[in-house]
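Removed from the display is one protein chain of the complex; every other protein chain stays in position.
Right after this comes chain A.
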Amino acid sequence: MRLLQLWAFGFCHLLFMNTSDSEEDSYNERSALVQCESPTIPSYNQDHDMSLPQETDTKRRRPVSSGLDEPGPVERERASTPDGEEEELTLKYGAKHVIMLFIPVTLCMVVVVATIKSVSFYTEKTSQRLIYTPFEEDPNSVGQRLLNSLLNTMVMISVIVVMTIILVVLYKYRCYKFIHGWLILSSLMLLFWFSFMYLGEVFKTYNVAMDYPTLVMIIWNFGVVGMICIHWKGPLRLQQAYLIVISALMALIFIKYLPEWSAWVILGAISIYDLIAVLCPKGPLRMLVETAQERNEPIFPALIYSSAMVWMVGMADSSNPDSGELHFTSCHMLKCLLVGFLTGGVKLGLGDFIFYSVLVGKAATTGGDWNTTLACFVAILIGLCLTLLLLAIFKKALPALPISITFGLVFYFSTDNLVRPFMDSLAAHQYYI
């Protein structure tokens, strides 16, 4: 009988400080919020063109390839330098930025896996489902189950597409207040309600007696500090920590409430959608970005993890309260995978975090086999690395989900079905390979 509302997210590209450019001087936290991907864009990663992190102490300029980036702020970073030096620095900075993404992604996954393995609440299957996955999976009939999961996926994806389009429309018609309000409401929901649920389950697992006044204090402080960090100012590490925690919470909700097979099919479908939405000329994300660029204004704060500055806003999607059913708003997450400038740092949309963690978390729920979880983890990191490499090579917008999720799915199914029996037999006889 709980009402949950997940909010779709909007994303903005954050331009980071650290530019010796005069343009930058005018940037404060507000103006640095550049284009935001419209939250309606489904939670697929949109990797906006990654600008190569060639920035170093010397200013470098390079043409901005990313459509999502504000031409202004982005371009200021580019300086022309000899190619070889650029490439070398690119590699060094590329490696640094890859690691700057590896660490938070790893942390988020660790939080999710640790929770899944210890708190049984998130692995208990309930009859409650999200309205976005209305078809029940019948464990008895394989064909029926497959069909239902496909139908669930179609429902989920279409909801996400619709939300994306609504957001683009809202943005086009300049309903900024509405969007802002939505985002604030959604982050409120996430920071207070979900963390309250999570804390409750942790206390139940460890049989900790907790009184309500203390709990209210804890949740209140946690939530308020989170809101401040996310929507206003706060220490960088704290912002990053909040983002990681919030992604983990969202991923846990997905892991709990998506039916088994539907979750896998949804992961696959979302990667494909992400690919289409970012690479096709008529994609809603692209339209949003282009609109923002035309207007040369920041859209709205978005859910982005940044190694430099972070803003997070969740976008609320109202769903009808329906007792006994959990509702989600679809997570329309725009992901921006943007390699930062100079000390700008790297940005990665929260949707990426969430779906990576969903994959690894689901790998962790099956059977207690740690090899599968580890294999998925390595696969996702390598996918992320490859994505960043491709971005550096092609210098245009690429989605961040497909490669990682494909690797993750391939490794999950193959490790679970092929490697597990092999390793179990080897361990039983103590043979070593």
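As a working rule, contacts are C-beta pairs under 8 Å (C-beta built on N, C-alpha and C of every residue); 3 or more make two chains touch, one makes a residue touch a chain; residues count from 1.
The working rule: contacts and distances are computed from a predicted model.
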Of the listed "Eukaryotic translation initiation factor 3 subunit C", "Beta-hexosaminidase", "Gamma-secretase subunit APH-1" or "Iron-sulfur cluster assembly enzyme ISCU", the name UniProt assigns to the chain that isn't shown is "Gamma-secretase subunit APH-1"
The one of A:146, A:280 or A:418 in touch with the missing chain is A:418
Chain A positions in touch with the non-displayed chain are 82-85, 87-88, 91-92, 95-96, 98-99, 102, 368-371, 374-375, 378-379, 381-382, 385, 411, 414-415, 417-419, 421-427, 429-433
